[in-house]
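Note that this complex is displayed minus one protein chain, with the remaining chains in position.
A, B and C are the chain letters, set down in written order, and residue numbers restart from 1 in every chain.
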Amino acid sequence: MTEIWRMIGQRLLLGMLTLFIISVVIFGATELLPGDLARELLGQSATEETLAALREQLGLNDPAPVRYWNWLTGVLQGDFGVSMATQKPISELVGTRLGNTLFLALYAAALSVPLSLLLGVLAALWRNSVFDRASNALALTAISFPEFFVAYILILWLAQTGLFPSMVRITGATTTGDLLYSAFLPALTLTLVVTAHMMRMTRAAIINLLASPYIEMARLKGMSPMRVVLHHAVPNALAPIINVVALNLAYLITGVVVVEVVFVYPGLGQLMIDAVTNRDIPVVQAIALIFASAYVLLNLLADVLSTVTNPRLMHRT
Amino acid sequence: MTNLTFPRGMTRRGLLKGGVALTAAGLILPAHMALAQTEPKKGGVFRVGIGHGSSTDGYDPGLWDQLFVQTFAAARHNYLIEIAADGNLVPEIAESWDSADGATWVFRIRQGVSFHSGKALTPEDVVASLNHHRGEASTSAVKPYFDPVTDIRVDGQNVVVTLNAPNADFPYLMSDYHLPVMPGTDGKIDPTSTDGCGGYVVESYEPGVQATLNRNPNYWKPDRAHFDQIVLLTILDPAARLNALMTSEVDTIDQVDPASISLLESRGVAKILSISGNAHYCFPMDARAAPFTDNNVRMALKYAFDRQELVDKILAGHGSVANDNPIGPANRYFFAGMEAKAYDPDKAKFHLKEAGMDKLEVTLSAANAAFSGAVDAAVLMSEKAAAAGITITVDRVPDDGYWDNVWMKKPFCASYWGGRPVEDQMFTTAYQSGASWNESFWSNEAFDKLLVAARSELDDAKRREMYQEMQRLVSFEGATIIPMYNNYVMALANTVATPEKVSNNWNLDGFRCVERWWFA
Amino acid sequence: MAVLVSLIVGLGLFFIIGFAARAGLRAAAPARHRPMFRDMPLTASFGLAVILVYVVVAILAPVIAPFGEGEVLGDQYLPWAAPHYLGTDKLGRDMLTRLIFGARNTVGIAFATTALAFVAGSVLGIWAALAGGWLDQGLSRLVDALMAIPALIFSLLLLTIFGTSVLTLILVIAAVDATRVYRLARSVAQGIVVMDYIEAARLRGEGNWHLIRREILPNAMAPLVAEFGLRFCFVFLSISALSFLGLGIKPPTADWGSMVRENATLITFGDITPLLPAGAIALLTVAVNFVVDWQLQRASGLKE
Partner (left out) sequence: MGRDILLSIRGLRIDGRSGDAWHPIVKGVDLTLHRGEVLGLIGESGAGKSTLGLAAMGFARDGCRISGGTINFDGIDLCTAPEAIRRGLRGKRIAYVAQSAAASFNPAHRLIDQYCEAPVVHGVMPREKAEGDAVDLYRRMRLPNPEDIGFRYPHQVSGGQLQRAMTAMAMACRPDLIIFDEPTTALDVMTQIEVLAAIRDIVRQSGTAAIYITHDLAVVAQMADRIKVLLRGDEVEEADTRSMLAAPRQAYTRSLWAVRSFARPEQPPGRGTPVVSVRNVTAGYGAVDVLKNVSFDIHARRTVAVVGESGSGKSTAARVIAGLLPPRKGQVLMGGKTLPPGFRARSRDELRQCQMIYQMADTALNPKLRLRELIGRPAEMYLGLTGTALEARIRDLLALIELEPDTYIDRLPSELSGGQKQRIGIARALAAEPQLIICDEVTSALDQIVQEDILKLLDRLQGELNLAYMFITHDLATVKSIADEVVVMQQGAVVEHGPKAALFAFPRQDYTRLLLSSVPEMDPDWLNRLLAARGEDA
């Protein structure tokens, strides 16, 4: 177990390094964007005086490294600062959005992970059968349409017929049940988008093992094909499967801007685009860090799970 | 992503006294637009899907810039003066207004109005609200309105504003959406407060997502604000807006995608409200930069494309052909008889030859941030111009940062104007030499002289003549291509009823759909 | 009902094309490769046929397209009738022509992008695996960091900074994709660099470039090619997603990703127009991956 803790510690340190690099990259990129927050806020009506007044007010006149340093020291003390545009604490701005994003990600994961694992295992079991080829072709078709296209089609079929709402409204009175119902279409869209990848990888990981001597051994022990796949192949295919699931979960958290826009879902992606458009750099930075942390943590979790499920790593002699 | 819009609407030149009707602005309702005409009924939850709004939207009225915050403001605030659906100024918080010389304006503040918080509205609140936009430190977009203001003071129930020079249009300025009356404390308003004296009280607001407001039970206007509750929703994606309307998630949407209008109508689930006004799309050329310095080049370009095609394809017919004239058919002195410019490659070639060229190559920078369909419009122009030996290279630039990096920076780009009810305002803002928003950098001595003279001319016939001459100058010598006037196109669920006249001064009935409309 | 009919028609077409292509390829292939095609599953021959058609269409676009790429010919949204067999788009351009030119632009751009991403990503990834140590750590941390930034948002930032010419579009998407390729190439190469033949080559005194190019890359091709297939198709989707955010290919250049976006609102009304470019993308994606699957199966030697 100590090895696991050491690995976790090491990965967390690397994760911190990654986050630092990201914050520099994002800050640098936003600095390079033409225009600044003052211009965006004042828009066309900006005059030199109002611009200068607003810049002074927002602290935009400090040199970039100073602003970065101020931001970084703030973050290290747990203070993400305030949004320049709205002067609200970023934690408040991001808080509910983060919750929404996580909800949608989990919802989609709850639909897609079991589905794709099931399909992947069945496709591996019945490889080269009609089922295998059909599910493969369908999965490929689903990922080869743009996300918004899939979303519109689902709206056409499932929302215009009155089965599900075409957009998500989250108010104080929204219960989890309501939300599960109203967020079904976005979750389904995301499910269609990520299932193919996970399913194909599951299938490939299992089939990859089917040529192993221990699989032949299991068959020679008279085990049924189902038992061979489930009991002998799947436990050994867990590492690649866990990794691909983690990768897709990270995508579900960080990459769903388009789905948010189509279903008017108040998530972090839309907030980040808004912040980029308005050059609200502290908000961009905060969300970039949240996304990156999700990515780093999920990868860490995948590594830990791969280790825990692999006896060769867990039970060293 | 975000369609950036900017404060463009201005005021209608008026008389010195409040309450008197002007010549009615043309409100053109298409024949098929027979909207439900019943007595307003109270009740219902009115949900509006708006194609604007960002999570960075602030509360500060000086920074409001798009339809979501504008409509949200109109729902919770009142202004000194309202522009009625027919274009007339009508009293709101100011019961009446008066000026002896056009330089000192006296606004009589209505009594018995209270804010949502229960605080009674006083003239001091009005002064605080106006002063928020005035002075060195102000970051308000309408700060220039107050540059000529030397003094704002309370005189009993009156607020007296003193200008350094006469301005007969000043009451129009006071109807601007940036200038709601907000509660003041020690002469200052709290710009982050949502407290107002409008028809609805804010229940919740998430910038970039939604605002929910309930009817103000103490609203002083008895015949307004009919809904029990209104919900304003930011729905940026045009298809998502359509879907929301078709699946009855919302009752009204703005900015209907032109391609969908006829399809939506044929479905019968909603009705289209298409309001023509003075809003127009345009392509300014930098008159200081070659080859646009030569009016023959500008004329060649003006003849080199098909205006009707743009109206048909970009606006899906919901608009009308403009003759490079920023003054629209809804204006008083609109020059309807001006020689029209049809698509005429030969004339374009002729003008090119006059300019000493036989072919012309220009780059047109466009983004849909300028107006929806700007890039397509540019492509259509480019296609048609080829026949005249003109190569227009369409440079699609990012929406993001369009107004900072392209507009008034690139020599030939796309732009739009919300239209001004007053000719002087339009010309002064965008066509007078050296005006800060003179996007074409056009400078014409005769035009400038006429503009000043017309402002003080009181004879209506003479004024008409002067304004028409100015329109001719802009159209035939100016540096802005104005191919079309665009309608405001909204879609309404069949249950939504509107008054017979819907304002063409801004979208969504001058932002006041929440106050003026009702469920049939 | 319509879905069912189109499903049946589609399946029928699939079998016909698959069989025909397999027969054709068998006849056309040189004797040495003939057994490969004889053994080919129907999916793969179908995929090859589709890819072949796309390539021909892309190369011959100006010859076979009935009209000019940006030519505005008449009213918008004309119905499907001669001479506009697939109608016209919202500006009155011939849809068929746009689709044909779209093949050339989309496939061309996607190919250039993916090729670039693969050259950069795989060379760096293999190099990192080969060199190990600080170079590996440094590159891998940087790539990790870049991968942790959502691709769409990263592309948006870069495109806003550098503008949206076709070149920057290719470079930006390639840069984002290269990080994914790097990771794959590195992990594949890590399995290869421990092989004896790499040790032998190192002991011989071979330089890094030779090791990457001649010794490792040929052996890493199978997984890289499989990834190439998927990435290649994802480029269309990236372009499409970017045009959703108002960035993408400049007009009047026709590309499927933007065409889907342009006509997207029509889906709301069940209109088939946006389905054409989307279907073109989907068909190619499925076809490419069928072929890739087949090649992978051949490479893995697992037969059943």
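Methods note: a contact is a pair of C-beta atoms (placed from the backbone, for glycine too) under 8 Å apart; a residue touches a chain by one contact, two chains touch by 3 or more.
These figures come from a predicted structure and were not determined experimentally.
> List the displayed chains that the omitted chain touches in the full complex.
Spelled out, the missing chain touches these shown chains: A, C.
> Per the definition of touch given earlier, which of C:Gly12, C:Pro218 or C:Gly270 contacts the omitted chain?
C:Pro218
> On subunit A, where is the contact patch with the chain that was removed from view?
211-214, 216-224, 227, 231-232, 235-236, 309-312, 315-317
> Tell me which stretches of subunit C touch the chain missing from the display.
35-36, 38-39, 195-197, 199-206, 214-215, 218-219, 221, 302-304
Definition applied: only the chains that are shown with their structure count from here on.
> At what distance in angstrom does the C-alpha mean of subunit C lie from that of subunit B?
Computed from C-alpha means, the inter-chain centre distance equals 45 Å.
> Suppose each chain is reduced to the average of its Cα coordinates; what separation in Å results between subunit A and subunit C?
23
> Determine the centre-to-centre distance between subunit A and subunit B, using the mean Cα coordinates as centres, and give it in whole Å.
40
> Can you list the subunit C residues in contact with two or more other chains?
Expected reply: 156, 160, 245, 264, 267-268.
> Provide the list of subunit B residues touching at least two other chains, using ranges where the numbers run on.
Residue numbers touching two or more other chains: 1, 239, 243, 246, 400-401.
> Using the touch definition up top, name the residues of subunit C that touch subunit A in the complex.
Touching subunit A from subunit C are residues 41, 43, 141-142, 144-153, 156-158, 160-161, 233, 236-237, 240-241, 244-245, 257, 260-261, 264, 267-268, 270, 274, 278, 281-282, 284-286, 289-290, 293, 300-302, 304.
> Per the contact definition, I'd like the list of subunit A residues that touch subunit C in the complex.
Listed in rising order, the residues of subunit A that touch subunit C are 14, 17-19, 21-22, 25-26, 29-30, 32-34, 127-128, 133, 136-137, 140-141, 143-149, 152-153, 155-156, 160, 207-208, 210-211, 254-255, 257-258, 261, 269, 272-273, 276, 288, 291-292, 295-296.
> If you look only at subunit A, which of its residues touch subunit B in the complex?
It comes out as residues 33-35, 39-45, 47, 49-50, 53-54, 57, 83, 85-87, 93, 96-97, 148, 152, 155, 159-160, 162, 165-167, 169, 171-172, 261-264, 266, 270-271, 273-278, 280, 283.
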